[in-house]
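Every protein chain except one is present and positioned as in the full complex.
Letters A, B and C name the chains as they come in the text, with residue numbers starting at 1 for each one.
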Amino acid sequence: MSEPTDFEEFLKRVVTIVFWILLIVPIIVLPLLFFGSEILQALQLLVNANSIFILINKAQNPFLAFELMDSLGQGPCIATATYQPSAGCNPTFFRIVIFPGFTFVALLTLWLGWFERKLAAKVHMRYGPLYAGRISGVLQPIADILKLLGKELIIPAKADKPFFIAVPLLTMGISAALLTLIPLSERVYVVPPASASLGLLVLFAVLGFYPIIILMGAWASSNKFSFIGGLRALHQLVSYEIPWFLAVLGVVVLTSSLDPFQIVRAQSKIWFIVPQFIAAFVFLTATLAELERIPFDLPEADTEIVFGWLTEYGGMFWGILFGLSPFIKLYVFSGLFTILFLGGWLGPAFLPPEIWFILKTFVVITVIMFSRVFNPRIRIDLLIRVGWVYLILLAVINLFIAVGLKAFGVL
Amino acid sequence: MTSVARSLPFPTEVIVGDKLSISIGPQHPGSGHFRIIVVLEGDIVSEAIPDPGYVHRGAEKMCEFRNFVQNVPMLERTTLPDANGIIFPYILAVEELMGIQAPPRAQYLRIISAELNRIVSHLYWLGIYGVFLGHSTMFLWPMGDRELFMDLIQTVGGTRVTPSYIIPGGARNDLPDNFKDKALKAFGYFERRLKEYDRIFFSNPLVLKRSQGVGVLKRSEAIALGITGPNLRGSGLKSDTRKDEPYSMYETLDFDIPSYPDGDCWARGMVRFHELYWSMQIIKQAVEKMPSGPFRSRLPLLTARAPAGEAVARTEAARGCMSYYVVSDGTSKPYRVRVSVPSFRNMIGIPYLLKGGHLADVPAIYWSLDYWPVEADK
Amino acid sequence: MVAPNALVGKVNEILVQAIGEPLRYLVNWGRLYSLWPVHVETACCSIEFGATHGPRFDPERFGLLEAFGSLRQCDLLIVFGTVTRKFAPRLKMIYDQMPEPKWVIAMGACAITGGLYFDSYNVLPGIDDLMPVDVYIPGCPPRPESVLQALIMLQEKIRKSKLR
Partner (left out) sequence: MSTSLTGEQGLADAVKAAFGDKVVGIKSKSKRVKITVDKDILPDVARFIRDNLDFDHLISVDGTDYPKDNTIELIYHITSIEKEEQRKYILSLATKLPRDSPVSPSLIQVWPAAEYHERETFEMLGVTFTGHPKLEKLLLPDDWLDIPPLRKEFRLPGR
């Protein structure tokens, strides 16, 4: 190793500056450009005491949020004002940030963390979190978040600083981007039906960033265990994306559409889990691998490589990378399974469709969580073999079934 | 004192050649108080160097400064999961030197306490083996059921892990009256649980994938390397000190030695799994056959002297053949105590078996040998 | 420089009183229910810590997770017993690598004074000069109940501690 020359030093600085610009523009500047006016308007409405007063008056209604969205223009309140296009305010901001976007899912996932611990504890014949928050530890995730916020953020001396910091931010951005493509129902969505005709394709495209970001974090940590974990994650995510796409392709063939709304509408007669049960199995298995959950948690296999690519991340960085982002991903993938195979928000009319969607997603999440308590971790060579041989084979067989069903006009 | 800590050297990284070498331990979720320096070529381990000594407390030297009886509590702390098993041969050797004979009831009491500790030790092994493979339920179930046997040990010896129950001349106290009912109740429950363990862990297809054909130790290699205990029996050899050289009253009891010919991690695990069952059978028989009478010949004095001489004694502890070589020079303190522990003998298997395996198999192979670093370091 | 306005100082004091105390309570509340231990085993007391993690004692009730992977995410260092001369520099290194705020529990007689191995040539008489210790658990080895009691004592200590 020789000392870096002045030119190398200069190049390094230029690259760093370009990197920060590239990072800050999509995360901060672009949202401000697009939603700046909406944010200002929302703030103005927030300070309007009259609107809050009306909101409180309506609080007795249990389906307040849905009703407000359904019956637009009943008066100047926050929800209607931010939602109603005619009021001069674009509803996109509200949909992305609050409901059914980031805040709603973040709160849901916070609670999912508690639920998973309690579920595992039940199988293990113990209590799980119990004392934080009096009632069987429901505030346990809040305590964890508060603690993580107060932790010292250590950036290793030999780490590549900009990349090291960028990875949690980018992961959060991508999780939020994935969320936008999961509609809760025909009326509660982030991306409206008119522009969702290529919804699944965009979802897959966004998902393709994950391996690169993970490898970036692993490399920037400059730790041997991180490096091995990053390579494992790269192998695993890339090999399981293919059977995953192929499984979805069966549904796409049956409905001739990439639009989640169209796919759900096509399941009004029969849920696709019946004709496409192989695809559902392949999709669920690949989902486990994509989520890095046991039995496929090789990138963070703690007894082998400490914490894999997350070894050097602590504090809130870790909170985002291991707490928030995987649970948002879990919600997205379970929601996608619901849309593709379980008929989305379709269900008897005694419950609103949004509730049906959340219930079904919740069932899928429980199934995914249960795989954790009954299975050991598998080895990387077995993992790659399962992905490239068995799952792809099953997915192709399923594709033929789908084409056959379509050709003979059964569905 | 402060200067001792200040003068300690800063630990340096071990680099072997130009290959990627990682230290598994001493702070690592996949190791105990022990370090394995693993040299990697891709995902394949090309060399593994064990680095013990993080818990070396000099028990052998300290034995020379303590009386024969004072050594009992000190030596049993080298293997807390198997405290009665590790102290058993020391007592046999000291009794041989002193010329004491334990009464028959004490012989059975020793068998009961040693077998209870074997169950506890194997359950601890099973729990850690489960979590090393990433199976969280298999950590918590054995740890929960282990408490039942902990209660039994507490009933017999008074404390959870350090009973000092076996002493020169017999056992420290008699069995309480309620022991038999309590033990039979626990065994009845645990025999049902063993089936569930088999269903969730030993028959789990992913566990089979992870453990079958991994870390294969052939029969001839096992003998040459001096491997002992369940690891030896996992390589197809039916060798157990309880049958080879019956001590105490093991010759009066009817039990089987489980043995599997495969020699892989799964076989070693299954041997221990079956030993759980057979240990319970041994305790049941011992409780039935135990004669009434004194439970110790006489309480040994703290300054009891042993005539000059030497003795070698061995028993089957949970991890394998445990032997002591005790030399006495006629005083009340031993002249030399050599503690030959099964973990130290099995350590040679770690570099041998890890070589050529995957990185992911390192914790599985390491713990399938049931290597307890505190015991090996002494 | 302008001399500090007395009024501003008063407002500041009121604000500290109004916000500081609830904030301290909130942050400490989060910390005390979310203590994640380092997975480092120094000696034989680790077996009783393993038993503490079993279903009968279940420290996850108090927010103590199962033995955890990386040092960067841990808050609590429990020293299980004997620290030898070979292990002591590594233990110091482990403590230095953990992010603030962090706490140390010395478990067992060996970690406090050297215990049974007081005359050994390779054992440190306690860990006091390696790192500051918050709670000592006597016993050889301590029972799991004592470990839980030490945990509750540490929680009380955090609850009353100043905001860091």
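Following the convention adopted for this analysis, a contact is a pair of C-beta atoms (placed from the backbone, for glycine too) under 8 Å apart; a residue touches a chain by one contact, two chains touch by 3 or more.
These figures come from a predicted structure and were not determined experimentally.
Contacts of the undrawn chain with the visible chains, over the full complex, involve B, C.
Per the touch definition above, the residue from B:Gln27, B:Ser121, B:Ser279 or B:Ser323 contacting the chain not shown is B:Ser323. Touching the omitted chain from subunit C are residues 84-86, 118-122. Hidden from this view is one chain, which touches subunit B at 8-9, 52-53, 56, 58, 60-62, 65, 223-226, 228, 232, 237, 239, 244-245, 312, 314, 321, 323, 325, 327, 335-336, 338, 340, 344-345, 347-348, 377-378.
Definition applied: only the chains that are shown with their structure count from here on.
The most central chain, judged by the distance from its Cα centroid to the centroid of all protein Cα atoms shown, is C. Measuring from the averaged C-alpha position of subunit A to that of subunit B gives a distance of 47 Å.
Annotation: 31 Å between the Cα-based centres of subunit B and subunit C.
Residue positions of subunit C with contacts to 2 or more other chains are 55, 68-69. Touching of two or more other chains is recorded for residues 124-126, 302, 306 of subunit A. Residues of subunit B touching subunit C in their complex: 1-2, 4-6, 8-11, 26-29, 32-33, 53-58, 61-62, 65, 73-74, 77-81, 124, 127-128, 131, 136, 139-141, 143-144, 146-147, 150, 160-162, 374. Chain contact summary for the complex, subunit C toward subunit A: residues 26-27, 29-34, 55, 58, 60-63, 68-70, 72-73, 75, 97, 99-101.
Listing the residues of subunit B that touch subunit A in their complex gives 20, 22, 28-30, 43, 130-138, 140-141, 144, 200, 204, 206-207, 209-210, 358-363.
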